[in-house]
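Of the protein chains in this complex, all but one are displayed in their positions.
Here the chain labels run A, B, C, D and E in written order, and each chain numbers its own residues starting at 1.
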Amino acid sequence: MTISISEIFNFNSAHRLYNKNWDISKNLIEFGKCSFPNYHGHNYKLEVKLSGKVDINLGNTISRNKICDIVNKEIIQHLDHKNLNIEIPQFSNLIPTVENIAIVIWDILNKIFENKYNLEVKLYETERNFVVYKG
Amino acid sequence: MTISISEIFNFNSAHRLYNKNWDISKNLIEFGKCSFPNYHGHNYKLEVKLSGKVDINLGNTISRNKICDIVNKEIIQHLDHKNLNIEIPQFSNLIPTVENIAIVIWDILNKIFENKYNLEVKLYETERNFVVYKG
Amino acid sequence: MTISISEIFNFNSAHRLYNKNWDISKNLIEFGKCSFPNYHGHNYKLEVKLSGKVDINLGNTISRNKICDIVNKEIIQHLDHKNLNIEIPQFSNLIPTVENIAIVIWDILNKIFENKYNLEVKLYETERNFVVYKG
Amino acid sequence: MTISISEIFNFNSAHRLYNKNWDISKNLIEFGKCSFPNYHGHNYKLEVKLSGKVDINLGNTISRNKICDIVNKEIIQHLDHKNLNIEIPQFSNLIPTVENIAIVIWDILNKIFENKYNLEVKLYETERNFVVYKG
Amino acid sequence: MTISISEIFNFNSAHRLYNKNWDISKNLIEFGKCSFPNYHGHNYKLEVKLSGKVDINLGNTISRNKICDIVNKEIIQHLDHKNLNIEIPQFSNLIPTVENIAIVIWDILNKIFENKYNLEVKLYETERNFVVYKG
Partner (left out) sequence: MTISISEIFNFNSAHRLYNKNWDISKNLIEFGKCSFPNYHGHNYKLEVKLSGKVDINLGNTISRNKICDIVNKEIIQHLDHKNLNIEIPQFSNLIPTVENIAIVIWDILNKIFENKYNLEVKLYETERNFVVYKG
């Protein structure tokens, strides 16, 4: 019998939604104000969920410290206070929608957790919209 | 590999829980103060979740604008600032519990989304209780 | 030196905004959908704030139990799961706006607290609007 | 077609994370400040989710009152304002991590609900971490 | 006797904290990661509070619609999905800290409300920090 544990993180980044293969007016039609040229930004809220059996000696599946160390080092330091379009290699040819950001985060973390723990990522872009991705 | 996207909406409605086939005292036993005759109301909070593959050109499964346009037109305008028992045809013979409201919302939206997107509806009646329905 | 203590309460009521001296179209202009004839409703959230010196034997100004007993008896039982326009005498000639509801609550509580404690009432109608009243 | 209904509860307890088979320094390495000897505490937030078909006469799967009565009697009175390590028999030989508390709660409730309703328990220890358990 | 009414708004903007009279390393010492060159961003949450006497015919001090129309037109359209440093004239020579953004908002709104209503602005930059300004 498995249990899932979730830890919550925050990062603050700038981005814009823009498809390089389209001109400005096509981008404006598809993405509206999210395509504005000088970027806007969000307080992203990230829930990282891991599942597994509870270790009887520790009372947990994986220690909270280990999760936080990994996510802070690999995700928060990577994305926080950054411009996702300009500074993050994963978005050099990928539009940084909340969907794609969640997939990028999942890909990074799942390699480190080595496909164990049935990783799931929930990412809020605002208080009004979020995505869930589990590979 | 699919991702789910959720958009959050609010509407404020009046209702009462009352089974027309029962007398007042039986209704009071089953529904308590929720059966009071002159209605009470809630700030309903609705999460609409859709799942699918990410379109590579748009970075999303379905645009946020399209979801919002449909939900605002078909659900929010239909239920907001209304008396669910009196004004909403779906509740003429159906008790407007939070369960039944969620099912009515799901039925309306799933027809419009044409059974695509694996639609799921989460509906909060108060900060202390909610339901989840996916057909 | 004084300290303030706040306790938070909830009640769910139906209401409509309607001035009896005006016709329907004038009400619609002034109050919009809030004037719809069959009522809508809200999850009201109430913060009751009292201020005073800390009693050295109890470590408080007034006990939480005393505040809760009074507010539950005088306010929550009075307003919860009621139709404010129809059932609450204070609104027989007063429009139950969030402003007037807060003033009615303050008037009831301040009589009971006998003008002590510098009573302040904060009332949320939705997560997006609230009022503060202190007499 | 089934629907899930969730009710939310709170309890405030003291605990420490401590494995009796290890010395203090090993506990400190594994659990950090959570192993401090004189206990700390949390405002636990509990979501109890039950699933089933909607009864056509009642408009629900199980009444909110019945859920609240059971959870308040069997869980909240059992754990609220208690020291989990000292006072709760289930933790006499089990470390009261948020994972184990959720499993204990699930085991108690699932017996009472007699394996019906596909019980799921979500337990927040803080606003930043929670677990989900469904047996 | 006056009452205050508050309306809540959101906008999402990019910014960086950078004093043009200092070099990069001095900016980094003073502002840390907030000075990073390519901008980051926030979901700003704005509470606009107005105080006054309650009009007996309307039951309010000023209509919610009027407040929302003004704030949406003058503030949200002005700042939402914008780069505060590049696109907002008020910040051409003013560092867009949360303090200065609140002051700019207050100055714009107070002119429109013509010094009536004892205007107060509360601005959250994240869930962990906010400012309050009342002129």
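Note that a residue touches a chain if its C-beta (ideal position, glycine included) is under 8 Å from a C-beta of that chain, and two chains touch if they have at least 3 such contacts.
Owing to the predicted nature of the structure, the values given are computational and were not obtained by experimental measurement.
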{"item": "Shown chains that the omitted chain touches within the full complex", "value": "C, D, E"}
{"item": "From E:3, E:48, E:88 or E:103, residue that would touch the chain that is not displayed", "value": "E:103"}
{"item": "Chain D residues touching the omitted chain (full complex)", "value": "10, 12-15, 33-34, 36, 38-43, 80-83, 86-87, 126-127"}
{"item": "Contact set of chain E toward the excluded chain (per top definition)", "value": "17, 19, 21, 30, 32, 94-100, 102-103, 127-133, 135"}
{"item": "Touch list for chain C against the chain that is not drawn", "value": "1, 3-8, 49, 54, 57-61, 63-65"}
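Heads up, the rule we're going with is that only the chains that are shown with their structure count from here on.
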{"item": "Chain hops separating chain D from chain C, counting only touching neighbours", "value": "2"}
{"item": "Labels of chains that are neighbours to chain D and to chain E", "value": "A"}
{"item": "Recurring contact interface, reference A-D, options B-D, A-E or B-C [over half identical by residue number]", "value": "B-D"}
{"item": "Distance between the centres, which are taken as Cα means, of chain E and chain A, whole angstrom", "value": "28"}
{"item": "Multi-chain contact residues (two or more partners), chain C", "value": "127"}
{"item": "Complete list of chain pairs which touch one another", "value": "A-B, A-D, A-E, B-C, B-D, C-E"}
